[in-house]
Structures are given as structure tokens and as C-alpha cells.
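With one protein chain held back, the other chains of the complex are shown just where they sit.
Lettered A, B and C in written order, each chain numbered from 1.
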Amino acid sequence: PLYYSCGMDQHAIQRYSRHLLLRDFGAAGQARLLNSSVLIVGVGGLGCPALLYLAAAGVGRLGLADFDVVDESNLHRQVAHTEGRVGMSKVLSGAASAKLLNESVQCDLISEGITPSNAVEVVSSYDVVIDCTDNPRVRYIVNDACCIAGKPLVSAACVQMEGQLSVYNYPPAPTAMDSSPVGDAPHGCCYRCMFPSAPPAAGVENCSDAGVLGALPGVLGCMQAVEAVKIVAGFPPERTFAGRMLLYDGHGALLRVVRLRNPVKHCLSCGSHPHRTITRQTLLSYDYDAFCRGSMCSARGP
Amino acid sequence: PLYYSCGMDQHAIQRYSRHLLLRDFGAAGQARLLNSSVLIVGVGGLGCPALLYLAAAGVGRLGLADFDVVDESNLHRQVAHTEGRVGMSKVLSGAASAKLLNESVQCDLISEGITPSNAVEVVSSYDVVIDCTDNPRVRYIVNDACCIAGKPLVSAACVQMEGQLSVYNYPPAPTAMDSSPVGDAPHGCCYRCMFPSAPPAAGVENCSDAGVLGALPGVLGCMQAVEAVKIVAGFPPERTFAGRMLLYDGHGALLRVVRLRNPVKHCLSCGSHPHRTITRQTLLSYDYDAFCRGSMCSARGP
Amino acid sequence: GSLEIQQEIMVNVKLEFGGGLELLFDNQKKISAEVPNDAGNKLKIGTLLSWIRDNLLKERPELFMQGDTIRPGVLVLINDCDWELCDGMQYEVEEGDSIVFISTLHGG
Partner (left out) sequence: GSLEIQQEIMVNVKLEFGGGLELLFDNQKKISAEVPNDAGNKLKIGTLLSWIRDNLLKERPELFMQGDTIRPGVLVLINDCDWELCDGMQYEVEEGDSIVFISTLHGG
């Protein structure tokens, strides 16, 4: 059959058989997945399910970025960690769980998390980025690095019993290295197109303050894995959540998908020249603290 | 604070703090959860995420029913198992993962799976049942036992890149032991109300034949856990998927929630006297094989 | 004398197929259809089912209909409601209705 030609051995063919059987995925999709790399920023409520499913599915290289250690209060939802690993770094614990599922997945551990200093370099070495952070400041940094490096960003968030998910920058805005005029080709809107100003501190709740129903980030994190797998397998933007957002209200068992705006020409991250001021050269000097002043963005995420 | 009175020690308060903080859940919801019991039928693509999140959330007693052993082809999606456990019984492997997350969760292992012989007895000893099977024949058995025992049923299924989820028999139809006339009180429709006849063999695809995108059952299984937690915490039917069904098309990133029918008066499982012929006394002699003849229901689920 | 003709009007409906049923329709998940109907009469959904079978279905009609009605295991949704809430086979199709046929799934 076709898939012998994709270089999978008998073992891999057996292991991934349920993907190989899949219409619109098959051996070509699995081959792309095996050769792909995905960065997961935040190995918490969203990152845990995302990493388990991406490792199980056979993604070639998985980047795990988180500066935090496993806390007892994480265990009610962060199912890639265990009671025995309380106090261990989350990236180590996450990688250990990934390896138990699939020894062949390579894990890169970015134990300082994503910062302005490493964002562009780290993001550049992956095909797709998944934002699983609990911290608006890092959300802007990750978004800006994705726009600079030309990477699709699968973003989700949840608090209490609500969740939201979208795919940003897909297709990616032209990057500075491209010969095409910056920002003029059709591309997907970015996180900063949607939210050009940081929210006020009091308007933002996170899981440590407001709680979260444990299985809810499970739903969202798994859906982030679905979208990431589709993107590396070559599904076009219109078949993903690009340009749309899922709103999940777990309290009322309500789901709706809404249409988002077109990319904003004067966006600092993905807009046209001369509006795009956050570039490979300037990201490090962009004042994320000032941008987030008076908002909770400057808080350290749990 | 309030939750000290619910008998949680400092350890539990820390561990479940993100649930205790949650509006509309809090200490009372967590106390119910800690004292609740949930049966998971099928420890595969749907059952794995459901069991991980229910164990993490602190459900008191978790029943795991599956006759199967871990196969290599399961590992691309069944994330409660590991490479090292290929060949181990799925209920043992699932319980081992649950224990690593939360030592305090009691696991009952029903290693023969659910059959007409044990269905009513097993189902009767849980508060909520989650249908994670891959086999229409067992889906009918589980549904019928839930109607007999008066238990809500959180049902999901997925194949390829599509998933469906609903909550059946919530509120439960009056059981034969109740003094109220059978089937006359308002209750939620059951699986057999929706599907009074078994589908033809050729109309049914399962994951072994048609494949499944690995992270997709993750989304559905986590959402089953959300619904089960809400039910044991006392959320009313109108806040769950009772009477409604989620349709998730992962291929197109489409989600819709649709309204289902009212309970059917002449339903064999939940209808009024004398239509309700599948009872505690008769379930064992009900001919599920004849009912499913010519359909794939008789096939052994993977 | 005047020639009596049966006047036909067209009813526009948005059809969707899912849960694998789309495979019977050349893998089309959405079809906008103009369905002919006798002027003055309402279009019964039973008539629509037969019209779909005879005009849109590409293969294995037994996986779409059984006798005059839908086959077991297919959910019919009229404007996002189970057709049993709308009189089932007696429902009279309205211009612009969304009608979804979705095969129930059994995998896990």
C-alpha cells in the first residue's frame, strides 16, 4: 500500500493505523505529522492534554516551554503531571509523560518559558505554536514572535466554566524576510489585531483567582491538538478556526462559533509597512511592561 | 471558610482549590464530587480522557468496564495507556493512570465489560454512567440498564473527524421500584427513544474500520467528564446536554448543538406501561442479537 | 379552450449530510437544492426524502432510506431540531429551511 513509501516501518504502520485509515489524512498526513514540530507554550491545564495527544499522534518534535514547577493545586486538571511529581519542573514532567506514550517523540525543554529574549528564536524552529499560557503578557509576546517568524498560532484560554479557541496568523502574514511587501498578502488576523490594547487588570480573571472546572481545559487543549494536527497535515485555513472563534460555555452546555475581523492593516505585529513596528530587530526592546501597565498582564502567570 | 465544614483536610483544600473557587460549584460541589461514583463503560478513545479528568477532579469511586487489552494501535489516542502496557488489560492500565494522578480515588475494575448478565447490577451502584463504547450492541445494553436503574447516561461517539455527544435519561425516567406510574413523570429521552431500531451494518463505521483523528475523542471524552461532573454536582438537566446533542465536525471546525425529541411514550426502555418491556426482570432475556441482526451491532467492539 | 397545466413552483432548501452520509452524495456535505412542488400544495418532507434519493443520491440508497422513510440510525434535523419535534414525516417544508441528515456514530 501507499504508506510503505512514506518510510514507516511495520511498527509505525500498526501504531498509527487509525490515522492511516482516515480519509483526508492517511499516509501523507501521518508522514507530515511525523516530520513536524509543534511548540507548546505553557504546560498547564491546556498544555497537558495538548502534549499528550500530540505525542500520542506521533508529532516528530515537541517543544515544551514553561518556567513553573508542578504544584498540588495543578493536579485537579493538569493530567500530564502526577502526585509523585509535585515540585518537579513542568517541562520535565510533561516530557516524561510524552515519552511513556511514545518513545519516538523528541522533546525540547524550554525551562525558562517564553520571554522577549528567547521568543523569536524558539518560535522560529517550530512549524506551529500552541498558546496554552495563563498570562496575557506572554500571549502578546508569543503572538508577536509568531508574526515575526511566520508561524500559525493555535490559541485557547479558559476560566471558570468558559473556554475560547481560535487560530491566529494562518495563513501567516508575510515575514520581514519575504520579498513580498509586508502585510499586503491575504493572511489571517493575529491576536493583536483582535486585542490591540491590553485589558484592565480588574477585567481579567485567571484560574488561580477565579477557579476553573478541571475537565474544561481538557476540552480546549484537545481541540488545540486537533487544530495543530490539521495545520501540520496541510488543512487549509478555512477548515480550521482561522478567522473564527469557538466560545464554549460549559455552565450552560452552549457552544457557538463566531466570525472574527479581517487582519488589521495598522496592526503593530502583522500590519503593513510602516505600521508593523514589532519586528525581529525590535521585539526585545518593545516595552511589554508599559503596554500592560495597569493591566494584569504584568502578573506572573500560574 | 465554608469548605472546612465539608470535611476536607488542608491537603484536599489545596488540591481542589481551583474547584473551591468556582462560582456555582465551590465547596458544596466538590463535596458531592468526592462522594460520587461514576461508571465509565469502555476504556478506549473516549474512556481514557474521561477517566483521567474524573480521577484528577476527585470523583470518589470510578468504575472502569472493558474486556479488552491495550493494543499498539490504541496508543495514538488512548492516552491513559502507555507503550509499556501493551498487552495489559485496559481496566488495569486505566486504573494505574488514575492512581498516579490521585491516589485517593477508588477504582472498581469490571474486566468482563458490560454484558446483559451484569449490566443492571453494575450500573445500579453508580450515580452517573458514561458511555465510551465502540459498539452499538453495548450502547443499547448500557442504555437499557440506565433506564432500569434510573441513572443519567452521558453518551458520546466519534469516528474519523466527527463526534457526537448527548446526555440521556436525565432526569431519569421513573424506575419500576418507584411508586409513581412508570414513564408518566417528565424525564429526559433515552438512547432507544432516539434510535428505536438498530442501524444497518453497512451504515456503521467504527474506529478500526474507518480510522479516527486521535485528539478528537479527547475533545469528546473531556466533555463527557465535564457533563458527568456537572450532574453529580447537581446541575439541572437544562444546563447539560440533556435533550440536546452536540455535533462536532473536526474536518471543517464546525460545531452545532441541536434539540432532540421528547421521550417516546412507547419506548421499550423508558416508556409508559405497558410499552416498557425491558425491565430488571426481562433485560437478561431480551434478544440483543436478534435486535441487532443484520446490523453491525453484533460485532465485538474494538 | 384553455389548456389546463399543473403549475410547478420551486422550494429552496439547504441540505446537509454528516456522520458519513455525505459519502452517498459524492462527498458533498452541503447542497443547496431547488425542489419542485405542485403550486398550492405544501411540500411534505416525505416527498423531499424521495426527491433527494432520486435526484441527489449517488449510491447505496438503502443507506439513506428504508421503505418510504429515513433509515434507522439517521437523525433528521429541521432548523436544528429533531424532526420528531416537527411532526416527523408530516412536516411541511418551508422555503429556506435547513435540513440536516446525520448518521449517528458508534466509535469510541
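Annotations
As a working rule, contacts are C-beta pairs under 8 Å (C-beta built on N, C-alpha and C of every residue); 3 or more make two chains touch, one makes a residue touch a chain.
Note that this is a predicted model, so its numbers are computed, not measured.
Shown chains touched by the missing chain in the whole complex: A. Across the entire complex, the residue among A:Cys158, A:Ala242 or A:Leu283 in touch with the chain not shown is A:Cys158. Residue-wise, the contact with the chain that is not shown comes from A:Cys132, picked out of A:Leu21, A:Leu39, A:Ala119 or A:Cys132. Taking the complete complex into account, A:Gly47 is the one of A:Gly26, A:Gly47, A:Gly113 or A:Gly214 that touches the chain left out. Seen across the whole complex, the unshown chain contacts chain A at 42, 44-47, 132-136, 139, 156-160, 162-164, 194-200, 202-207, 210, 212, 217, 245, 247, 249, 252, 256-262, 296, 301.
In this section, only the chains that are shown with their structure count from here on.
With centres defined as mean CA coordinates, chain C is found 32 Å away from chain B. Distance from the chain A centre to the chain C centre is 41 Å, each centre being the mean of its Cα atoms. With centres set at the average Cα position, the gap from chain A to chain B is 30 Å.
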